[in-house]
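In this view, the complex is presented without one of its protein chains, the others remaining in place.
Here is chain A:
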């Protein structure tokens, strides 16, 4: 799909992956997340926990929200907290932080697209992971939601995290740019 790609992101940095549709932004994120096998080359995390692989230390926020409509908002989030494991936070606090405090017991089936995205963002907060892989994170979010998300990202960076985000719209945060496609 692509070749000759060389990039790095340091602790506290944002790497914005930009490029036209079909240039391989999502594929690149899925490669980093270990969901695709690279045809060649290597991806690695320096520092971090030695016993864990890069995917095991990453959050992946894809196009699909990984929510079960039959479960309530809190049940969805508690499941991911328990399943993903590691250092975890409080479900109620994280829901309040993304503005879903009032919808805790509502089945996820009733959430709007923006609310579903907010619930996915709560997953980033409830389980601590140093690397965030975000695919079009702000799509479906309203202006207030985007501002909230910028705050969430700033906090993550301040604690030494790394963000790799595929995006079309500016993230609202200073980032180094990786341009895909266009014969580069």
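In the analysis below, a residue touches a chain if its C-beta (ideal position, glycine included) is under 8 Å from a C-beta of that chain, and two chains touch if they have at least 3 such contacts; residues count from 1.
The criterion applied here is as follows: contacts and distances are computed from a predicted model.
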Omitted chain, identified by the protein name its UniProt record gives, among "PhnE/PtxC family ABC transporter permease", "Amino acid adenylation domain-containing protein", "histidine kinase" or "Heme exporter protein B": "Heme exporter protein B"
Residue in contact with the excluded chain [from A:17, A:67 or A:98]: A:67
Interface with the unshown chain - residue positions in chain A: 30, 33-36, 52, 55-56, 58, 60, 62-71, 75, 78-80, 82-86
